[in-house]
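Quick one: structure below, then a few questions.
Only one protein chain is missing from this complex, and each of the others stays in its spot.
After this line comes chain A, so read on.
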Amino acid sequence: MTCLEAFEAYALRSLGIGERLLPSADITLCQQLVLIGSGLIWNVYFGILALSFGFLFAVALAVGKNTPARLIRKPAEWFIFVFRGSPLFIQFFMAYELFVMLPRVGIEFTFLGVEFAAETRWLSRAWLGALIVLFLNTSAYTAEIFYGALRAIPRGDLEAADAYGLSGWKKFRRISFPTMLRLGWPGYTNEAIFLFHATALVFFSSFPAFQQRGDALYYANYFADRTFNPFVPYPIVAVYFVILTLVIIWLFGWINRRLNRHLPADRRPRLRIRPQIIR
């Protein structure tokens, strides 16, 4: 099998397009490169969607944790504690078992006089179920970062806002939110890298790879089991993830420069990338 054939057969295999059977004998380097790369589509899918939805929820959570009202603060604090204090791996398992326990057909319920019909059968599939877990998890971690940033807003800025007669939504929108984003951005960059790495766990935690459509690590593990040679597939995954990490750093660094463009050059915070960590 030439490289071009391997590319045609397996480039979109993780989405179910192309050759149905995975390579089993005479596995070539090209096949490994292409198939593992195809699995990366899932990592990117989980990463981007969880990050974008998580961002909005995280801002709400951070503001919630920062309000004096107990009724709002306590739930936000507990949510953040539960998702940051327990392993993501266990969260995946638990969510999967919960989704499996739900009735297969769907749930119909009446809430405030409106009838809801919820489809539940997609929840036990990775593309939705795992996405929900990742979304909740990253929201909690991001909320903690943004909460720290909210607390770090210089008092003078807020006093100046008061002096200008800004209050409520306008003050948040014009002063608190941009400053929070600016201060929290380096931490948020690390969280983003961290989340993309966490996506590698999805298919190792109960969520089945439907028709062997898995992520990069799923295919790498498949090849390592088949060839009994870990020295090819795992370095390939590693290289793919390093590239992905570099892209994230570049993108977030660009946003960081935009967020800080009003500051004098020597006061702009630099992005410090810390080593990634699991959860």
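The rule is simple: contacts are C-beta pairs under 8 Å (C-beta built on N, C-alpha and C of every residue); 3 or more make two chains touch, one makes a residue touch a chain; residues count from 1.
The working rule: contacts and distances are computed from a predicted model.
The protein name that UniProt records for the chain not on display, among "Transport permease protein", "Amino acid ABC transporter membrane protein 1 (PAAT family)", "VWFA domain-containing protein" or "(Fe-S)-binding protein", is "Amino acid ABC transporter membrane protein 1 (PAAT family)". From the set A:L88, A:L183 or A:A209, the residue in touch with the chain omitted from the display is A:L88, counting the whole complex.
Within the full complex, the residue among A:A9, A:A143 or A:V237 touching the omitted chain is A:V237.
Within the full complex, the residue among A:A149, A:L217 or A:L259 touching the omitted chain is A:L217. Against the chain not displayed here, chain A makes contact via residues 25, 81-82, 85-91, 93-94, 97-98, 100-101, 193, 197-198, 200-201, 204, 217, 220-221, 224, 226-231, 234, 237-238, 241-242, 245-246, 273-279.
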